[in-house]
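Only a portion of the chains appears, each positioned as in the full assembly.
Here the chain labels run A, B, C and D in written order, and each chain numbers its own residues starting at 1.
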Amino acid sequence: MFATRVDNRADRAIRPVTLERGVMKNATGSCLVKFGDTHVLCAATIEERVPGWRKNSGLGWVTAEYAMLPASTSKRTPREYKGRKGRSQEIERLIGRSLRNVCDMGAMGGEVLMTVDCDVLQADGGTRTASITGAWVAAYDAFEMWRKSGKCKRNPLFGQVAAISVGMVGGRLLLDLDYREDSKAEIDMNVVMNAKGEFIEIQGTGEQAPFGKATLDDMLSMAQSGIEELLALQRAAVQL
Amino acid sequence: MFATRVDNRADRAIRPVTLERGVMKNATGSCLVKFGDTHVLCAATIEERVPGWRKNSGLGWVTAEYAMLPASTSKRTPREYKGRKGRSQEIERLIGRSLRNVCDMGAMGGEVLMTVDCDVLQADGGTRTASITGAWVAAYDAFEMWRKSGKCKRNPLFGQVAAISVGMVGGRLLLDLDYREDSKAEIDMNVVMNAKGEFIEIQGTGEQAPFGKATLDDMLSMAQSGIEELLALQRAAVQL
Amino acid sequence: MFATRVDNRADRAIRPVTLERGVMKNATGSCLVKFGDTHVLCAATIEERVPGWRKNSGLGWVTAEYAMLPASTSKRTPREYKGRKGRSQEIERLIGRSLRNVCDMGAMGGEVLMTVDCDVLQADGGTRTASITGAWVAAYDAFEMWRKSGKCKRNPLFGQVAAISVGMVGGRLLLDLDYREDSKAEIDMNVVMNAKGEFIEIQGTGEQAPFGKATLDDMLSMAQSGIEELLALQRAAVQL
Amino acid sequence: MFATRVDNRADRAIRPVTLERGVMKNATGSCLVKFGDTHVLCAATIEERVPGWRKNSGLGWVTAEYAMLPASTSKRTPREYKGRKGRSQEIERLIGRSLRNVCDMGAMGGEVLMTVDCDVLQADGGTRTASITGAWVAAYDAFEMWRKSGKCKRNPLFGQVAAISVGMVGGRLLLDLDYREDSKAEIDMNVVMNAKGEFIEIQGTGEQAPFGKATLDDMLSMAQSGIEELLALQRAAVQL
């Protein structure tokens, strides 16, 4: 397929990643995350209410919303005014589960809702993994603000979470696929991990080709190395 | 947690599974699949049209719809009239991808759409894995009917696909979780495989607890043994 | 038109009718009703709440929902996600009124809601009359369960209700039309009656041909004889 | 109940009825119908198109829409922006069937759609029967206009259609119920007839009380006398 990757990356290399904090004045916490040409604006808002089913639990809740700006894609994507797309809901459910995995919802200071909005400004593959990685930074900052204003005693995030994609393209395993790679991938896998090297989510799809256990093991190992880099960048961003 | 499983099953045992074909007179193919108390009615319909984006490709398409009857759950579930739920769309996308993985869409006899409707009559955990397993039988029968009426030359399904769940409950790995087990599971994984022992989809979620590589390996091995049983039941059902 | 009816029935004969109870583990009461090839799954659920307008009345309420599985018809019927069809709402209003006519809503044990879901598995004409007939059985069983658990003192159903269609096809009056007959009928009438031989609903439509009083009288007489058979089958089903 | 009816009408008397034609400049045909304090604006529009399923039939189609102005009721009725009500759809289906019963859709001059909009300005019981009665006048005038402009050879309406309600209130049969009577009625029946004294639709509901055959016969006879008055008023209105 490609003798080399479009951007001359090594197969096991992630794209240049930046995590820019505090980019939205009105959000409690925010982070503009870039995985190469994929740019996602993550904004965490905290409100003193919870969904109906969570009432009288004494616990908080963390949820996420995901959307793409129409011009984020090379062919304009219509807004989801006439019914949410399954893909968008699937991604926002994934982001929410990932954050809740590292959050002590009993430590949010009561029945409090954090919503992390992930709006894709520019899409070039990996929008869900960039969203999770940036959402953690936005959530961390929002909870710090919350803690500093006396609303909770400690930051309810007890760990980090980050995500990366890995796939097989033309028979070769590649880390952190961009759009052109992703659209040709035989296997596409998204992996979410914490800082202890444990899995939080694994979503592997072989729509073009099924895959054996050995390939799976290679993909997970490759993903783990990428996620370790992302976790370090997160720590640097929030000065942990 | 449980000294024994509610139904006295071994940890690595699947529930009693039945695949009853030809249960809906008006569907091209149909299968009532039961995984214990989880009952799903799968109906495959073939229409001579494809979605707009597929036109002029010469290829067919396979899609799925998933819904729960309101009284399929112990607390009545409202119908999705006011907007589809993300969960339902996520499941129907999974069913569709699984079937397409074993279907030669160039052999469907032109621009032809197969829709497999999976309607849950009774829910007791594992509705998505039962749906995939039953959907394959309904699709197989519908394509046989299609082939016999001269619409295509051979059955476009070139392989089988089946699915099972595996999870960790109270620190113990269990196969094919029922609802009570599923609602307490620390880790929940759905695995879709073909008859060559290859993975088509892996969706593992550690919402309650992250998990390491060794646990993942055990879960996948347990899933594979369950799926082999399901594939044999499918072959018996369609007399392959 | 037909020298004989498709299935060799006499003009005044109903199709083979079965009423199978207890078919859904999670419903409070359920009944799979078959009028020949028309199969409807009726499930009665009781919840301890009433619609807003009924609050503080001390009375219960009985309502119904009606839907067709997509593959219940020979040409696949799309699900009603983008707006309810008038026909479906008209039918569910009819089912609800019929049940309320024989229900003492002051004896339901307070502000309690019964919803009877009628999901058509297979449609071959007469889905609304089969729904009413089966819904009564499901409701009866659900109320028995309610009574046995001490929630109400007696079964609030003080009578039976059943329904049948009658129509004119090719100038001949026929009872309990199947789909092929129904689609050619000049006159189509649905009759709902109680066990005292009284009318609860009469809905007669002469879209193809208006009709005189004599014809109406014949149709009502024919309907009554069919309904008497259905009422006997209901009593047998619930062992009254 | 009432010693006399609120407006001193005899039990078998209809309310004062007026049919005012040509009230909407932009409609092809229009009629403001008043049954006492029930006022409905009926407007017939003809467009040179038919619904998709009717294409290539060479035939026309007649349909209706029904809505209530929010202030037509004593308690303001919200507009149906968030989903059509079953009641409204049920009524507009009834109006459409009634008109089609007296219309030769092969004589409309090709694939032509008539839509009759029935908008209730003021509701005081009997809005559906007033709508049908007025809709016929609007449709007649629109078809006359169509004929005069050479679009069809003769008026496709080959007969008249009108409708009235009859009900039992406090044990007494009353014709043409107003809102106060209707809301207390034990039995409520709407009857649609043509000028030959034949029935087109009978919709009788005994939500409060079932009824026997003798009562039904009395109601139908009372309805027929009312409809004869309405048919005469229609003829006078269009100068037939």
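Keep in mind that, in the parts below, contacts are C-beta pairs under 8 Å (C-beta built on N, C-alpha and C of every residue); 3 or more make two chains touch, one makes a residue touch a chain.
All values reported here derive from a predicted model rather than from experimental measurement.
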Number of identical chains in the entire complex, 4 depicted: 6
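The working rule: only the chains that are shown with their structure count from here on.
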Touching subunit A and subunit C alike are B
Label of the chain whose CA centroid is most distant from the centroid of subunit C: A
Give a one-word verdict, same or different, on whether subunit C and subunit D use largely identical residue numbers at their interface, taking over half shared as same. same
How many angstrom lie between the CA centroids of subunit A and subunit D, rounded to a whole number? 59
Of all residues in subunit A, which are in touch with two or more distinct other chains? 83
Graph of touching chains, which shape: line, ring, star, complete, other? line
So, with touch as defined above, which chain pairs make the list? A-B, B-C, C-D
Subunit C partner contacts - residues on subunit B that touch it in the complex: 24-27, 30, 37, 41, 43-45, 47, 65, 67, 69-74, 76, 79-81, 84, 115, 117, 119, 121-124
Under the stated contact criterion, what part of subunit C meets subunit D in this complex? 83-87, 89-90, 92-93, 97, 100-101, 189, 193-194, 196-207, 210-213, 216, 220
